[in-house]
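Some chains omitted; the rest stay in position.
Letters A and B mark the chains in the order given here, with residues in each chain numbered from 1 onward.
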Amino acid sequence: MKKEKSKGVLFDCCRGGRIGLPEAVFCQGKPWPILLDLLERFQDSPILFTRLEPEVFEKAPLVLRQKYDYEPISRTAFAAAQPDQGDLGRVALVSAGSADAPVVREAARTISYLGYRHTLYEDAGVAGIWRLDGKIEEINAHHVVIVVAGLDAALASVLGGLTPRPIVAVPTSVGYGLARGGESALSSMLVSCAPGVTVMNIDNGYGAACAAARILKLLAE
Amino acid sequence: MKKEKSKGVLFDCCRGGRIGLPEAVFCQGKPWPILLDLLERFQDSPILFTRLEPEVFEKAPLVLRQKYDYEPISRTAFAAAQPDQGDLGRVALVSAGSADAPVVREAARTISYLGYRHTLYEDAGVAGIWRLDGKIEEINAHHVVIVVAGLDAALASVLGGLTPRPIVAVPTSVGYGLARGGESALSSMLVSCAPGVTVMNIDNGYGAACAAARILKLLAE
């Protein structure tokens, strides 16, 4: 049989330099040997690991794990963060319920890792929606608003009508039946009556943080 | 060739008596000769015609049209209404935008035809959602709330969290793209965070009024 010739990782790795966002490793579905290798290789580098489940991370040797700042709800890890940007960028993270925690905290951790500030407002779901008004001034003191919600995602529309800030909406896969793994929330956000609400893929907290970072970098120029 | 033997309308017509809701004629898609025949047959009866488009109704002779109370936005007609129930049943109808008018007014007309009272609150969409609070006491003075909305249908969730009344939600087919002819609004209403919100088929204002009437009749017993 002929030998397979793999050209391996074909291209160089300058994405960070090109678009100003550092590399991230999406761990879900990656075989453990490859993950372990990456954890070892980047134990002193500012590389973010996402979707790293606790039961997977625990398979790494203790000494390696200790090199990493790991947070289990957000399922993120990094050995070193990006340089702190001081108070140049502030992101408000608002989520609808406690089931949205993994997603909103993945966004929060990514914001932190990228060197920006954030405030986390959880459990702002339907019972409390109309009372957001009382908090809105505080939320508007941030530069970007990330809203995380599943089910009917009404929170995105309500916030979109209350804040003039750039708003990034992340649907979550919570719920059953017609929630359809987050597709219902996604649709609601895309057809939101509030103008200028932008949307990410279902459960993509990391992507929302990157979208916010693109804006914050612009502010810093 | 053998003659087709049609047993015609096979069964008697006592639905009204059985479940307390009179007959209605759904006109959409019915051939004109059949519709004309029905309009002639019921020109002195309390029968409701729904989805009767203006350009269709106008094909009827003037003298026949004059027998009917026709309203073009709701696309409804009836020659005689059901007996007035006085102030026994009051329905609040709340819609999100002017594009929802045909649906919310079909519901309104059906409520009137059935002999009940209603108040119509239109254009209560996202910009004004959080201010519904100021109107909520007035809305709660009704027995049933029908909420009509398309797109993200956030109005249903917000109202569902503000009123203790039975609430019937009707998604509408307004919008484009991910609105998907009303399926996005339907999903949002079905997975609403507010407990006990009941849902009808897309654009089914007539059905919502019937659902309200089932409740109002119960009150009258």
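FYI, a residue touches a chain if its C-beta (ideal position, glycine included) is under 8 Å from a C-beta of that chain, and two chains touch if they have at least 3 such contacts.
Here the structure is a predicted model, which is why all the values come from computation and not from measurement.
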{"item": "Overall number of sequence copies in the complex as this file defines it, 2 displayed", "value": "8"}
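What we mean here is this: only the chains that are shown with their structure count from here on.
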{"item": "Whole-Å gap between the CA centroids of subunit A and subunit B", "value": "43"}
{"item": "Subunit B-touching residues of subunit A, taken from the complex the two chains share", "value": "96-97, 125-127, 129-130, 132-133, 151-154, 156-158, 160-162, 175, 177-180, 183-184, 186-194"}
